[in-house]
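Let me begin by presenting the structure, written as C-alpha cells, before commenting on it.
Note that one protein chain of the assembly has been removed; the remaining protein chains are unaltered in position.
A and B are the chain letters, set down in written order, and residue numbers restart from 1 in every chain.
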Amino acid sequence: MSLVKVTLKVMPKPEVLDSAGRAVAEVLKKNKFNLQSCRVGKSIELELEDSPNLKKDILKMAEFVLYNPLVEQIEILNEGELS
Amino acid sequence: MKPVGVLRFLGTNCDLDVFGALESLEASPQWLWYEDQFNPADYSGFVLPGGFSYGDYLRSGALAAKAPVMKSLEEANSKGQPILGICNGFQILCEAQMLPGALIKNKGLKFIDRFVDLKSVTQSAWGFDQKIHIPIAHGDGCYFATDDVVKSLFDNDQVWLTYEDNPNGSVKDIAGLLNKNKNVAALMPHPERAMNSWMGSRDGLVLLNQFLELR
Partner (left out) sequence: MELNEKLKKYRMSRVEYQKACDLVGHELDGIEWPLFSSLWSEHCSYKSSKVHLKKFAKLPSQNVLEGFGENAGVVDLGEGERVAFKMESHNHPSFIEPVQGAATGVGGILRDIFTMNARPILLANYLCFGDVKADRMEELVQGVVKGISGYGNSVGVANVTGKTEFHKSYNENILVNALALGYYSSEKKVFTSRESLPGHWIVYVGAHTGRDGIHGASMASQSFDGDSEASRPTVQIGDPFYEKLLIESCLEVMDRNLVESIQDMGAAGLTSSSFEMASKAKVGLKIDLDQVPLRDSTMSPEDVLLSESQERMLLIIKPENYDEIVKVFKKWNLEATRIGEVLSENKVYLHWHGELLTAIDPDLLVDGAPEYDRPFVEESNSYADFKAQSLTGADYSKTLLKVLSSPQGMSKSWIYDQYDQRVGAKTAFGCEAPYGVVRLPESERFIGMALGCRPEVMRLSSSLGAMDAIFHPALQLASGGFKPVAVTDCLNYGNPEVPEVMGQFKTSVESMIEACAALEVPVISGNVSLYNETAGKSITPTPSIGMLGLQSQEMDLVQDHFQEPNNPVFLLACPQVFWNGLWAEMNNIAPQASGTLDAAKVSEFINLVYSHAHYFKSSKVVSRFGLGYHLSLMTGQCGFKSSGNFNLSFDETFYQIIVECSKETLSLSETPSKPHLMFHDFIEAGFDVALLGETTETSDMIFDDNVKFKSTELQEAHQKGWGDAFKRL
C-alpha cells in the first residue's frame, strides 16, 4: 500500500463572520496595503494509506472532528492527485 | 524622574491594571496610544501590558507589533531605555523582534489561570534571590526557540525567570527573558495581579520595583 498526502483547507463559511479576518484586514488597510477583504482559515495535512474509498474516508474524518459544518467549510486541495 | 510610558493597543486589557500598579508605586505612568509616535527622551521607561491585543488573531502580538507606536519603542530600545513586557507585551516584543524566540500555544492546548512559583536565573541587575509566587493567565505562553538560540540565551545571561513547575511546556522552563543588552525584559506571569495580600500575594512588587530601579 502506498502512502498519500492529503491537504485540507478549512475556511469560515462565507456567510459567517470571520473575526480574525476582519482584524487582519483592518491592520493591513491601516498600513496602506490595498485589499478588499481577508479571511483566515487553516490547513490540515493528513498522511494515510491509499485506498479505493480514500475520498469517502477523508470526508468521514472531516465530519468526525476536523471541521464544524455549522460555521466552517472544508475543501480537499489536492483532490485531483488522489486516485 | 520622568514618567513611565504605558503602551495601549486595540484590545489591550490589562492596561488599567498596570497603570494602577505603577501609580501605586509612584512611577507616574502615562498612556502611549498605538497610533501615535513619541519622543523616547520624554520617558524614563516603558511597559507593554498584557491582554489580547487584536484579539490574539493571526498570532498573539503579531498585529500589535506593526502599530506605529512600535517604531518609537524601537528607537527607545536602541537608546537602551528600560522596557518591560508583561504577557501579551512579551508576545508583542517577540513579534517585533526585540526579544528572540516566540510564544506558542500552551502544551496542554488550554488557557491556564493559576498561581505559579518563579525563580530568577540571571546574574544581571534584573536578578533577585527570593522565590516568588504570582499568577499566570495565558493560552499562548509556551516559550519556543531553536536549540542554538536557547543556548545563546544562557550563554548571554538572558534568562530572567524560570517556572518551578512548568505549566505550559516552555523550553527550559523559561518564564521571563532579557535582551542581550539587558534593557528589555519580559515575562508571561502578571506582577500587577500580585500587589496586595488580599490578591493572594505581594510578590509582584519585587518584579515591578526591579524594573523601576533600573530607570
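Just so we're on the same page, contacts are C-beta pairs under 8 Å (C-beta built on N, C-alpha and C of every residue); 3 or more make two chains touch, one makes a residue touch a chain.
Quick caveat, the model's predicted, so the values are computed rather than measured.
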Of A:3, A:35 or A:70, the one touching the omitted chain in the full complex: A:70
Sole contact to the chain not displayed, among B:10, B:171 or B:206: B:10
Hidden partner interface residues of chain B, rising order: 10-11, 13-14, 16-17, 20-21, 51-52, 54-57, 110-114, 135, 137, 139, 190, 192-193, 195, 198-200
Positions on chain A contacted by the hidden chain, ascending: 15-19, 22-23, 26, 68, 70-71
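In this section, only the chains that are shown with their structure count from here on.
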CA centroid of chain A to CA centroid of chain B, Å: 34
Chain B contact footprint on chain A (complex, rising order): 19-20, 23-24, 27, 31, 40
Touch list for chain B against partner chain A, complex: 54-55, 57-58, 63, 66
